[in-house]
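The complex appears here minus one protein chain, its other protein chains still in place.
== subunit A ==
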Amino acid sequence: MSRPGRDDSPDRLYTLTGGRSRSGSDAFDLVTLVVTESDPVPGMQSEHVAILRMCRFPTAVVEIAAELGLPVTVVRILLTDLHDTGRVSARHPRSAHRLPDPDILEQVLVGLRNL
């Protein structure tokens, strides 16, 4: 099976997101975990449906991008749509943009040693 996103023309990507800019989508980090809050409804865009199915369990933005075969930029825009309408919630990384606190580092060390 070939990756669906690979051969997408920019025009198709434009259509996917309705040509909107990614205002506000910066809130979605690569590792923000996305969780579905409501089931897909008939008539919904297929990429939105796919995201809502995928995120019944927490799923990182980058995993969504890989699975849909779409660039991260495009996925951020799709997620902003879903987030603005309350269909998904976002669990943002606690340590983005600053040094993680010592507790987190300790938890990472313990987790790695237990691998």
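Miscellaneous remarks
To be clear about the criterion, a residue touches a chain if its C-beta (ideal position, glycine included) is under 8 Å from a C-beta of that chain, and two chains touch if they have at least 3 such contacts; residues count from 1.
The rule is short, and it goes like this: contacts and distances are computed from a predicted model.
Only one chain is not pictured, and the protein name UniProt records for it, out of "cysteine desulfurase", "ATP-binding protein", "ABC transporter permease" or "Formate hydrogenlyase", is "ATP-binding protein".
Contact between subunit A and the unshown chain involves residues 10-11, 13-14, 17, 19-22, 29-33, 53-54, 56-60, 62-63, 65-67, 71-74, 77, 91, 93-100, 102, 104-113, 115.
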